[in-house]
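Removed: one protein chain of the complex. Kept in place: all other protein chains.
Presenting chain A:
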Amino acid sequence: MEAPGAYQEEVQQQRFRRQLAAVVRNFQWSYAIFWSISTTQPEVLVWSAGYYNGDIKTRKTTQPMEFKDDEMGLERSEQLRELYISLSAGDTNQQCKRPSASLSPEDLTDTEWYYLVCMSFTFGPGRGLPGKVLASNEQIWLCNAQFADSKTFTRSLLAKSASMQTIVCVPFMNGVLELGTTEMVLEDQALIKHITTSFWEMSFPVCTEQSISSPPFPERDEENNMIDAVISPSALFSLPNDNTSKEAEELHPNIYEDLNIDSPDDSWKDPTNTQQMAGSFGFNTELIDDEFSNGVNGSLIPSECVFPKAAFDILTEKTELNLVSLDLDDDASYYANTLVSILKNSKELNSFSRNLIGGCESSFVVWRKSFEAEKVVTGASQKLLKKVLSGGTWINGDCVKGVQEGVGLQSQVWKCGVDVSASHVMSERRRREKLNEKFVALRSIVPSISKVDKASILGDTIEYVKELERRVEELESCQELFDHESRALRKNNPDLVERTSDNYCVKAMSNGKKISLNKRKVRDIDEAEAEQHWVFSKDSHLDINVTMSDQEALLVLHCQWREFLLLEILEAIGNLHLDPVSVQSSISESVLALTIKAKFIKSVVASPGMIKQSLQRVVGKC
């Protein structure tokens, strides 16, 4: 279905790749990438072509091994590209199975991973190494790439994992040509020139184009005369030399082991879930684009960031590198996201990594939906859990036994097993209710209470009781005085005594209107607004009480009974212009108890004192 134009393009692409291959192998570097301007987004550099020349772990080829090295290299790069595409492909590739000879993530070395991840990068104007190179149109030679600041070299962390030490970017054609190596190579302008010139020489055989004296096979050439190194086919594939590859191998298990710990979602042997993985790849590129175009410090999903932090720690082998404090610029966060998606979601990676650790397997198996009985509800569900939560009601009835057997503290603690705390709550509630009732009762007794809160109820009650006490004192002292004086004065001057005592008593009484000494409610006394006159006489057992209101007089009398006493009393009252309206009398044990209500006949009202006097005269007459 390719149009002729497309075919042409294809051929050109191929040629370009070969050129790249030649360049890289000339200098025995690890990879070359050509970044070109994106067709979809202006001024953004995207991966366009690349050649991988670095360390390989497993060789999966469709051709026999004796094939030429350069072809193998090309094929390898192709395979890596295919792998990247399949990883980042969308939903449609969900179920795709890669041909058995194609690569899968577990086959890759760190350097290959680096190469692969680079495919996902894009660089906005001035961003990243390629971006800067394009913008300034000047080359950049970066040594110690893995230690570079991620602001200058965004992929520094990635480089570290791949032990990528030197990166060179050169403006080339309409994009940027990038070469990288795991060796440390010092800056060499001649090299760069060679790169650009040699690119145009379409040379297929890889052997020494650069005629330079060649020391024998390079071990780690510390003098950085990479150009001088002999290029031999076998050397290509053993480069970078054994040290690094060993390192990579060692690094591998460590990384993956640690990753293992931090990513529990592993050991899925089910490879059908590439969708999720792919999805996040796709998602991440969008994220990048947004970030780059907006230049906004990406609004990262917080939950995603927790994990990448852990991943980073592992990858940097817990060095002091101050990582991803999550307020780094968008480049680092983009990196974070990409790595997250690769690490977290590349399930095959993780499942494979298990094998690295030594074949130990998880206790868990991948969950498979079973179409058997959907819900099997057993008889007593959550039995033990419910017992635990019941707070001891499982202690069967005979808790006394438990108490006796319990040690020390236990016996104090446990009363009846059932609902111990509930009864505690109930008794507390009852106590509170009782208290409240009593407060209400108190409020009804004490007259002066206006507010309903407990504090003022108590306060008013206290004052009331004090008041009452004071009056009781007064009354008692008044009575004593009266008795004393009455006895004394009676001898001398009976009338005077009475008057004096009356007055005295009156005065005392008028202050004590509210005193209720015969259990009458205070309110009644208040309403009556009466004067009371108490006369106590121990000698003659005479008690007279005269209460005057507006139109009535109430007389209460207790005295020794004799004949005709009642008649005489009524006579005396009549003489005082009082008309008895009701009379209650009773005699018990020769004591007359008399209560008379009398009305005033004329407007002249006898004073209580006079009434009393006359009554006394009557009673006293024996």
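The rule we apply is simple: contacts are C-beta pairs under 8 Å (C-beta built on N, C-alpha and C of every residue); 3 or more make two chains touch, one makes a residue touch a chain; residues count from 1.
To be clear about the criterion, contacts and distances are computed from a predicted model.
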Protein name as given in UniProt for the chain not displayed, "Mitochondrial import receptor subunit TOM22 homolog", "WD40 repeat protein", "DNA repair protein rad9" or "Checkpoint protein": "WD40 repeat protein"
Among A:Ile85, A:Met173, A:Val388 or A:Ile601, the residue in touch with the chain that has been omitted: A:Val388
Chain not shown: contacting residue from A:Thr39, A:Asn137 or A:Ser363: A:Ser363
Where the unshown chain meets chain A, residue by residue: 260-265, 267-268, 301-303, 306-307, 310, 360-367, 369, 373-378, 381-392, 394-396, 402, 405-407, 409-410, 412-415, 420-421, 423-425
